[in-house]
Structures are given as structure tokens and as C-alpha cells.
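Okay, so here's the structure we're looking at.
For this view, one protein chain was removed and the others were kept in their places.
Chain lettering (A, B and C) follows the sequence in which the chains are written, and residue indices restart at 1 in each chain.
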Amino acid sequence: MTTVASMLRTYPSDLGRVDREAMTRCIEECMTCAQTCTACADACMSEHDDMLPMLRKCIRSCVDCADVCDTTGRVLSRHTGYDANITRAVLQACATVCRSCADECNQHANRHEHCRICAEACSACEQACQDLLMSLG
Amino acid sequence: MTTVASMLRTYPSDLGRVDREAMTRCIEECMTCAQTCTACADACMSEHDDMLPMLRKCIRSCVDCADVCDTTGRVLSRHTGYDANITRAVLQACATVCRSCADECNQHANRHEHCRICAEACSACEQACQDLLMSLG
Amino acid sequence: MTTVASMLRTYPSDLGRVDREAMTRCIEECMTCAQTCTACADACMSEHDDMLPMLRKCIRSCVDCADVCDTTGRVLSRHTGYDANITRAVLQACATVCRSCADECNQHANRHEHCRICAEACSACEQACQDLLMSLG
Partner (left out) sequence: MTTVASMLRTYPSDLGRVDREAMTRCIEECMTCAQTCTACADACMSEHDDMLPMLRKCIRSCVDCADVCDTTGRVLSRHTGYDANITRAVLQACATVCRSCADECNQHANRHEHCRICAEACSACEQACQDLLMSLG
């Protein structure tokens, strides 16, 4: 069991009707996507001088996506005083930002392996957000 | 002029048709709200033992709101490779979370001065997000 | 291979004489520790009313540790424009904060399983920071 699942299991109070698998997966995808986006923005920055200009938008999308996934993973890691409005708003924003970043990274995936991996992480995170949103009803 | 406005003024490229005043104010309100929410959650934690249980939800709303405002202020501080989908998604989430947190803090405003100040900061930030969203068209 | 290792492998420029295993493990431990601390602070918040007062310091240590590990994981995920002074300063702070948080969580480990798991994550992260610091020379 991952640490995310262990912490969910040891939560001392009632978790309500939350789908624990969808929740666990979404937190893990947010963590992975945040780190991958931070690393991809940095990898883009180290590409050859003449490639930097065309990677500007990709770097921007990646740093935004890292911040949003980080915050989403934090919000989802809290269960006390649950407010469905907050959770839904954050998940919707995260899904949108992940989709934008996946689209951008995919345009560079053939040329840069780090962009290919990052686009996959973003798509997986978008899907996990959508699945969790669906399970919330 | 504040530093936020100075940095916007020295941005070396085209900012498009952005409303600079609305943008500056929104970044500043996000920064203020993030810090105020972090401090309010902590102030709640130091209240008398018998008050702690009824402040659980307020503490939760404040830490979530701090994270979301922090991320929103970061996203808005970037202009290179602008993606309207990302900006709008983040602003909408931030407005929603600020409204929830303002509602929660307002319920404790008569008893706790830090909650009164925090509710005001959340409301001001929600308004600034709505104004900036409107100006984006 | 984890995503952290994949992103390190696809970094397009020279990584210098960095110990890739120590680097990968330290980033992963920072991510795990940040999430575990966020979840532990929240789990403490949901404990019985009469336990809340004695968990104040633990909650505080956990939220601080989550922030510091988050930032450390981000700094370590970047390699472009490496500055040894920055990396060392951040790793030293992270090791210190993880040790403090582990000590605090350990005092509640017998009573609260989430504190036991969190203390382990903090200790593992402290060790990973020390190992990486050592490998940097």
C-alpha cells in the first residue's frame, strides 16, 4: 500500500461516501504531475539555445500546472471540515489546467522525451480528477 | 507604486488587452488573502481548548483558501505564453473557495477578530477575482 | 522506474557529478513526506475533542514540514543553472525541520497510527536529505 492509501486508512473520523480508490489515485496523480511538470519546465530550460523560444509556452504551462496540481493534492489530502464546493472547484480547475498542459506538451513530444512523459502525466491527472469529480456526484 | 505594479510595468513584452489595474489588484488581494488565511488558521489553533472543536471547519477552509490564493497569485504573476483557459479556470476556483471561506469565517467574526479580518480579506479577494474574470471577457 | 527517475534520465543537459540515486530518492521522500504531513495535520484535526489541545504542536510541525518538503522537492527537481549554495541551504533546512517533526509525531505514535506513519516518513526524508548533502561533498 502506498503512503497516500495508508494515511487515508488511518484517518480517525468518518470519510463519508467518498470513493477511496478514486481519491487515492487522484492524490497520487496530482503529486506525480506536479513533480513531472516542475522537472519538464526545467528540462525545457536546458534545451539548445535555438529551441528555447519555441518552448516558452510549454514552460509556462508546466509551471502553472505544477502549482495547480500541488494545491489540488493538498486540498484532497484534507478531509476534516469537508466542503464539496471547494473540492469541486479545485478539481475542475485542475482538470482544465492539466488538459491545457497535456495539449502543449504533446506538441513537443516527438522531439523531447521529457515532454512526452509530462503529457502522459498531465493526461493521467486530468482523468483522475474527472473520475473523482464523477464519483462525488 | 507597489512592487506588483512595478513588475507589471517592466514586463518586456506585450501584455495584450489585460486590465492592468484589475490584474494588479487581484494579485495583491491573492497575496493578502493567502497570508491572512494562513494566520487565521493558526490563530484559531491557539484559541481556548473548548473552542477548538467548533473551529475545525474554519481552520480547514482557511488552509485550503491559503493554498488556492497562493497558486492563483502565482499564475496571475506570469504573462508569457498566456493561456486564457488556465487563467479563467484558476480564477473561477479561487472566487469559489474565497466565498466559502468568507462564509465560514463570518460565522465566527463576532467572537474572533482574526476571523472578521480574514472574512474581509476573502471577500475582497473573491471580488477581485470576479472583476478580473469580467475584464477578460 | 518511477516518474522522478524517468524525468532525471531524460534531462537534456549535463547533470554534473550528482549521485542520481540519492537525488531521486530525496525527491521522492520529499514528495511522500509533504503529503503525509498534510494528511497527518488533518487527521490530528479530526481526533476527539479532548485530544485536540495536546495535538496543537504536532499539527503545527506537520504543516511547516509539509511546506518545507514541498519546496525542497521542487528545488531538487530543477537542475538548470545549478547553485550549490541554494541546494545545500534548502537541504539543511529540510533535514532540520523533518527531524523536529519526526520527534513531535513520535510522541503521539503509540496513540495515533497516522502520527506513527508520519514520523517514519519524516525520518526517511531527513535521512535522504543528509545522504544527498553528503554526496554533494
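Just so it is clear, a contact is a pair of C-beta atoms (placed from the backbone, for glycine too) under 8 Å apart; a residue touches a chain by one contact, two chains touch by 3 or more.
Note that the structure is predicted; figures quoted are calculated from it, not measured.
The hidden chain, counted over the whole complex, makes contact with A, B, C.
Touch with the chain omitted from the figure is made, among B:Ala43, B:Ala95 or B:Ala128, by B:Ala43. Note on the undisplayed chain: of the listed residues C:Thr10, C:Ser100 or C:Gln127, the one touching it is C:Ser100.
Within chain B, the residues in touch with the undisplayed chain are 3-4, 6-8, 10-13, 27, 31-32, 35-36, 38-40, 42-43, 45-47, 66, 70, 73-74, 77-81, 112-114, 117-118, 121.
Where chain A meets the omitted chain, the residues involved are 42, 45-46, 49, 52-53, 56, 59-60, 63. Where chain C meets the omitted chain, the residues involved are 56-61, 63-64, 67-68, 70-71, 74-75, 78, 80-83, 85-86, 89-90, 92-93, 96-97, 100, 104.
Criterion: only the chains that are shown with their structure count from here on.
A rotation of 180 degrees, rounded to a multiple of 5, brings the CA atoms of chain B into register with those of chain C. For the pair chain A and chain B, the distance between C-alpha centroids works out to 21 Å. Residue positions of chain A touching 2 or more other chains, listed in rising order: 70, 74, 78, 80-81.
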